[in-house]
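Supplied in structure tokens, the structure appears directly below.
Apart from one protein chain that is not included, each protein chain of the complex appears where it belongs.
Take a look at chain A:
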């Protein structure tokens, strides 16, 4: 260390981390609902809001990586329904083994993700528009194909399919702590957070994610594979959506063809609350996970407080604005430009 670095202090070093705002927010929300409700901080309460946070957070973390890479994916929400529908239709209607159906569903997700990425890179159009297109297209396919095959807009009966027990154990079982059942989705979430955080700050690929989002031409000029990096990020969000879709279909054994609409914005909101810049190049996986945690805690906390659910939207709006303002300030501190 150079002597001029000197007293940069713990607060200064913490404040440039993108997830600090979200951590403070999470603490405030937790304390608030612990005080105003009785069930919130009980083990049962924790199990409930952790599960809600987990199914949101798995995709939010992947979306955060994509946003750091400078792109959006509006199709991620509907993709959770599409993948569930593929799995459910193949195993209930065509009698496939659940494992085979799950694998085909994953391949489908990877294909759509790659197509999203390829279209964005090939056309140079904003990913907002391209994935808005795939969002609408998937929504139509979900309803159209489900109706054509089953005659209704839902697929159910997963429980009696071949291989359900094993797949269900992996994706939709529970584990018990202190006499309360926790959903295994929470463990999946932890695995996704750990993998994403490690990938982002400890690997070459993570370095490339920051670079393609921070300044794509600079990254390309020093030899970063721009197109490959971004396409892989789109495939990442699709894979995360597949994981949540699979968890959902195996847990609830039924899927509605119009499920998942609106989730895409929740993922983006969680990522932004967690410190991701809308313009790319800055953010963290742990921050996005904290954003999802705030989301889950507030949604369930409002239920425990027996308030009308309308207040959740107000809370969300205020939270989002506050997060953007705080993050903006933090980022300016992080890159105080002196000339």
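Operating definition for what follows: a residue touches a chain if its C-beta (ideal position, glycine included) is under 8 Å from a C-beta of that chain, and two chains touch if they have at least 3 such contacts; residues count from 1.
Simple rule for what comes next: contacts and distances are computed from a predicted model.
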{"item": "Candidate names \"Monosaccharide ABC transporter ATP-binding protein (CUT2 family)\", \"Transglutaminase-like domain-containing protein\", \"2-hydroxyglutaryl-CoA dehydratase, D-component\" or \"C-type cytochrome\"; UniProt protein name, chain not shown", "value": "\"Monosaccharide ABC transporter ATP-binding protein (CUT2 family)\""}
{"item": "Which of A:211, A:232, A:269 or A:316 contacts the chain that the document leaves out", "value": "A:211"}
{"item": "Chain not shown: contacting residue from A:45, A:113 or A:281", "value": "A:281"}
{"item": "Among A:128, A:169 or A:198, the residue in touch with the chain that has been omitted", "value": "A:198"}
{"item": "From A:98, A:138 or A:224, residue that would touch the chain that is not displayed", "value": "A:224"}
{"item": "Contact footprint on chain A, counting only the chain that is left out", "value": "1-2, 4-5, 8, 198, 202-204, 206-208, 210-211, 214-215, 217-224, 281-282, 331, 334-339"}
